[in-house]
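All protein chains of the complex are present and in place, except for one that has been dropped.
Our next item is chain A:
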Amino acid sequence: MEADIFVDAKGLSCPMPIVKAKKAIEGLESGQIMQLESTDKGSLNDFQSWVKRTNNELVKVEEDNDVFRFFVKKG
């Protein structure tokens, strides 16, 4: 999937992955895609919950070798 912005939050713990995601997505236009990578297990639940409350859309989540890759479409 083509992303419009890439955010590396690997090695950071909560709340930083979401703090970074919020900052990055503010700079996008509606419909554009942010890709964020995190190694924090808690970020899986938090991303699902965060997108719901912010009207963004979690298009896809991939997991490989303990890295979570989130693709979020700006609402």
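Convention: a residue touches a chain if its C-beta (ideal position, glycine included) is under 8 Å from a C-beta of that chain, and two chains touch if they have at least 3 such contacts; residues count from 1.
Here is the rule we use: contacts and distances are computed from a predicted model.
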Notebook entry, point to check: Of the options "MBL fold metallo-hydrolase", "Aminomethyltransferase", "Carbohydrate ABC transporter permease" or "L-lactate dehydrogenase complex protein LldG", which is the UniProt protein name for the chain that has been left out of view?
Noted result: "MBL fold metallo-hydrolase"
Check: On chain A, what residues meet the omitted chain?
Finding: 13-16, 18-19, 22, 41-42, 45-46, 48-50, 53-54
